[in-house]
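The structure's right below; bear with me while I get my questions together.
Showing chain A:
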Amino acid sequence: MGNYFSAERFINVFPKVISNLSVNLHIVFWSMLLGTILAIFVAVLRIRRVPVISGLLGIYISFMRGTPLLVQMMIAFYGIPIVLGNIFLNLFGINLNRLEPVIFIEIAIILNEGAFLGEIFRGAITSVPSVQAEAGYSIGMTGAQTFYRIVLPQAFKVALPHYGVDFIGVFQNTSLVFILGVVDLLGKAKTLGAATGHSLEGYLSAEIIYISFSLFLKGVFLLIENRLNNGTAKAV
Partner candidate 1 sequence: MIELTGVKKSFGKQEVLRDVSIKVNDGEVVVILGPSGSGKTTLLRSINFLERADSGIMKFGEKEINFKTAKKKDVLYMRRHTGFVFQNYGLFAHKTVLQNVMEGLVQVQKKSKSEAQRIAEEVLDNVGMLEKKDSYPSQLSGGQQQRVGIARAVALKPDLILFDEPTSALDPELVGETLEVIKKVAKTGITMIVVTHEMSFAEDVADRVIFMDGGVVVEEGKPSEIFYKPKEERTRQFLSRIIPQDAYVI
Partner candidate 2 sequence: MSFSITSFFDSFKSALLYAPVTIKLTAITFVVSLLLGAVIATVRNYRVPVLSQFFAAFVTIYLGLPTMVALLLYNLLFMTFYSDVAAALHISVPISDVNPIFIGYITLIIGTTCSVSESIRGAFRGIEKVQYEAGYSIGMGKFKTLTRIIFPQMVPILLPGMQNSLIGLLKASNLVSAISVVEIMTGALLPSLMYYSYLEGYVAAALVYWMIGAAIEILAHFAEKNSGKYLKRTA
């Protein structure tokens, strides 16, 4: 084993790998922020059943759920410059081919989350019994008031556990970005491995960081859920 793994190398490599966790977190932050906003639009539009748009959204969601994220990232990376390249060059003077790959990765994850979270939000909103909305109307609230004050808070509680699972899923999915040359946790582990000829320590570091941070996120979401449940328990 001594040849393959050394504690000394591990101690040396671990800090270098974990310092690149920020790259993963950066991707998670922007993807979740914009993905959540997109998902709210998707959910509301789906619930309202706007004719043509509803059908298009159905196809969009089906595509996002039915194809691998890696393929989606690749299509974004190669496709967006081809489709929008000229427009951006002429209108804004931006050469899309020069953009960092991480931008295209984020676009892919955002679109992916728009579909996945959109379905989670839609399910949560429709799970609130209609009598709740009716009760809102019965005391003279407007449609918007009923939605924001009665339906949404209840839907939020239904959606939260799923949102947590999805959030952790996005964090874990950032393990794909090294394929496009982004030096994240795993990318760092790989480059260090290639440079030193010893990969195991770096991979183990990445594994430990991924597991610990996933469990940490899980704990955070459980804490939020408990807080929320306690809040309503007291109120009732």
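In this section, contacts are C-beta pairs under 8 Å (C-beta built on N, C-alpha and C of every residue); 3 or more make two chains touch, one makes a residue touch a chain; residues count from 1.
Behind the choice of candidates: all candidates are chains of the complex that A comes from, given by their letters.
Model, not experiment: these values are computed from the prediction.
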Touching chain A here (same complex, options 1 or 2) is candidate 2
Contacts from chain A onto candidate 2 in the complex sit at residues 4, 62-63, 65-72, 74-75, 78-79, 82, 85, 168, 172-173, 175-176, 179, 186, 190, 199-200, 203-204, 206-207, 210-215, 218
